[in-house]
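Take this structure, written in structure tokens, and hold onto it; I'll ask about it next.
Note that one protein chain is taken out, while the other chains of the complex remain in position.
Up next, chain A:
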Amino acid sequence: MSNENSNLYHDQIVLHLVQFAVVWALLAMTVGVYISAELVWPTIDFGQFWLSFGRLRPLHTNGIIFGFGVSALMATGFYSVQRTSHVPLFMPRLAWFVCYAWQLIILLGGLSLLAGWTTSKEYAELEWPFDIAIAIVWVCFGVVFFGTIANRKIRPIYISNWFYGALIIVIAMLHIVNSLAIPVTIGKSYSLYAGAQDAIVQWWYGHNAVGFLLTGGFLGMMYYFLPKHAGRPIWSYRLSVVAFWAFTYSYIWAGPHHLHYSAVPEWVLSLAMVMSVILLAPSWATMINGIMTVSSASEKLKTDPALKFIVLSLAFYGLATFEGPMMAFPSVNVVSHFTDWTIGHVHSGALGWNAMITYGTFYYMVPRLVGGELYSVRLANIHFWMALAGTMLYVMAMWGAGVSQGLLWLSVDEIGELSFSFKDIMSSMAPFYGLRLIAGLIFLGGTMLMAYNLYKTIAGKSAVKVQVPAVDPAFGVSS
């Protein structure tokens, strides 16, 4: 019996993580829609501190990145690392601990944000007790993941595992360095870094949390699920390898482009700008690799919503990784910085790339996990169009708002006097904010359809038992 069990993949944990990811997506996107409504009707916080924009906004971002994003990455990482290594998860009990401890951190951390416990450092708002808990759970995540790889029966380590591995290692490094602080009370600490130094450390963290979690981690997802689903090998494995190292090396340098025209030394900013532009090469190499992989399976693209989601996500990935380096040029940044353009840029990545590739992956993976068919392909197709419409409308509304703000703020008349007051510019944003609210509702509506669809697919079922297949001797570990 035990012998039989030791040869089965641990998929029940994957199924749980998928369900948590969907729940966090629904909650965090609902918060996002609510705060976008607050920018249209500022009094709908009803004078309640816990409904105040300043507290809900970090709840929205943390809920999406660490609730939805990380749960989805843990789910897909655990699913793919077993299959690419031909072994069950290393220390499955520890994996269950990682799963539930992480959900507890998100739940309590979210409540602590509502209570006003915050460092105010973006995407690192959670206070020191949570920082310690995150570090511990993250190391356990690494032990399970790399332990599974070390146990593998296949000689080469497949490329998707490199990206998941970089996610685990680099996020651990960034998190620990950026979170160093002196605790004052249980919910308050002072950063070890002050002023401009704190700014550099924070944006080294902030930019690369985006880089290695939202970009790198999800590229790991792409490298496993896209070839698998298209039924084609990666177009150029060598290109994926070169792009991986170029990506890992150059992303780290780009953080200070968030600090153009600030009190940070010029050479740091110039270096960050140059590296941001260089970053375009590995980013697009990866996109091209993905698109070429799927191009020979284009028939499937017409009928399969899961594959459509993944391919569209690559298009938005290409858009966002082009827009990013452009915004790193001081001449563009001078207009875009501090405006809604940044919000639009983030959402073309978060909605168009991260959410869509996750949706596509879930539509592919969940029916296989429970050994059945997707409840409704039609609903998934409707979801696809809602996701596309919502994302496009969102991004365009924010481009409109952002470019207007940026140019109007800088506008001076012929004698050098400011042309417009801040409040007039801000109050003229109302139509854009209204459109953004509608866009958010459409996207959230699509996500609700998916939640229902997956719920009906899973209902009453648990993960089917999957045997580890026999290893092709050509690729096996010689032991």
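Methods note: a contact is a pair of C-beta atoms (placed from the backbone, for glycine too) under 8 Å apart; a residue touches a chain by one contact, two chains touch by 3 or more; residues count from 1.
FYI, contacts and distances are computed from a predicted model.
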Hidden subunit of the complex - UniProt protein name among "Lipid-transfer protein", "Permease", "Cytochrome-c oxidase, cbb3-type subunit II" or "Amino acid ABC transporter ATP-binding protein, PAAT family": "Cytochrome-c oxidase, cbb3-type subunit II"
Hidden-chain contact residue, picked from the options A:Val87, A:Met222 or A:Met275: A:Met275
Option from A:Trp253, A:Tyr359, A:Trp399 or A:Phe443 whose C-beta touches the chain left out: A:Trp253
Which of A:Leu15, A:Val33, A:Ile134 or A:Ile149 contacts the chain that the document leaves out: A:Ile149
Positions on chain A where the hidden chain makes contact: 38-40, 42-43, 45, 47, 49, 52-55, 57-58, 116, 118-122, 146, 149-150, 155-157, 162, 165-166, 169-170, 173, 177, 182-185, 188, 190-202, 204, 212, 241, 245, 248-253, 255-256, 258-259, 261-265, 268, 271-272, 275, 334, 337-340, 342-343, 405, 409-412, 416-418, 422-423, 426-427
